[in-house]
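With one protein chain held back, the other chains of the complex are shown just where they sit.
Presenting chain A:
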Amino acid sequence: MKKLLILTIVLLAGFATHPLYAQKKGNKVVCFKSNMDCSDCEKTLSEYLKFEKGVKDLKVDHVSNTIMVEYKEGKSSDENMAKAVEKKGYKAEKISQEEYKKIVAHAKEAGHDHDHEQHQEREHK
């Protein structure tokens, strides 16, 4: 029993070195500035966009009002993504990745790291 547990832990720890967040080849990234004003909008939009054709990764943030979508090239287009955002009633103003990074970094710099879960953890400790 004990040995089995240890074995499981060791095996799982082995997987932990798996590279994360790496942008894969053949994927395209598009970024938008938007006009969400609440965390519920963020959730709605995020749940909708993730099932758009070809979507591989997604970051929707209502604090910096930005959207980042990574999708498989050839499966969809920047225009389709913009349309999907607009369909849910939000603006989708295309911006470059550099601009996106800048806006997000600025929102964080202002000391308003808007990660719900991190806040939650902090308060529980």
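One rule holds for everything that comes next: contacts are C-beta pairs under 8 Å (C-beta built on N, C-alpha and C of every residue); 3 or more make two chains touch, one makes a residue touch a chain; residues count from 1.
In this section, contacts and distances are computed from a predicted model.
Novice: Write down which listed name, "ATP synthase subunit a", "TonB-dependent receptor", "4Fe-4S dicluster domain-containing protein" or "3-isopropylmalate dehydratase small subunit", is the UniProt protein name of the chain that is not shown.
Specialist: From the choices "ATP synthase subunit a", "TonB-dependent receptor", "4Fe-4S dicluster domain-containing protein" or "3-isopropylmalate dehydratase small subunit", the unshown chain carries the UniProt name "TonB-dependent receptor".
Novice: Touching residues of chain A against the unshown chain: what are they?
Specialist: 1, 5, 8-9, 12-13, 15-16, 18, 20, 38-40, 44, 47-48, 50-51, 55-58, 63, 88, 107, 110-112, 114, 116-117, 119-125
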